[in-house]
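Excluded from the complex is one protein chain; the other protein chains are retained at their positions.
On to chain A.
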Amino acid sequence: MEQIGEILISALLVLGGLFGLVGSYGLVKLPDQMTRLHAPTKAATLGVGGVLIASLMWFAFFGEAPSWHELLITLFLFLTAPITGMMISKANMHLTWEPDELPHCGPDMQWATYGDSAERSLMDGETSQDQRDHRE
């Protein structure tokens, strides 16, 4: 029983470490801003999940009782990673892309980043003129 636990925990630790390393390496290696967003939000989250599950099992096998706090933190990270990814990608879109470079998202509609709700002050002059015309 202990042998199985050791093998399981070691495998989870190694897998988690590899995933975390790949995620952080992707942050340096990948070529552009949006692709760079993929690596940490997916791979690094998976790596941390693996390590936290390994920690849960360590305390289940060798401690007094399984500690469910780890599961809580894993769930929290898995819930929040897509949200942070979306927020950062929206900020990237807002800061680096012009509205005409993006695909159309329907008649009489604009991407939420550039719509009425978007702030003018962060965009450059030409684009904001276009936007103002479009709104009027």
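The definition used in the following text is that a contact is a pair of C-beta atoms (placed from the backbone, for glycine too) under 8 Å apart; a residue touches a chain by one contact, two chains touch by 3 or more; residues count from 1.
Operating definition for what follows: contacts and distances are computed from a predicted model.
Given the choices "Quinol:cytochrome c oxidoreductase quinone-binding subunit 2", "K+/H+ antiporter subunit F", "Fe-S cluster assembly ATPase SufC" or "Tripartite tricarboxylate transporter TctB", state the protein name listed in UniProt for the chain not shown.
Hidden chain, UniProt protein name: "K+/H+ antiporter subunit F".
Extract the touching residues of chain A with respect to the undisplayed chain.
Contacting residues on chain A, toward the hidden partner: 6-7, 9-11, 13-14, 16-18, 20-21, 23-25, 27-28, 33, 36-37, 40, 44-45, 47-48, 51-52, 54-55, 58-59, 62-63, 67, 69-70, 72-73, 76-77, 80-81, 83-84, 87-88, 90-92, 94-96, 113, 118-119, 121-122.
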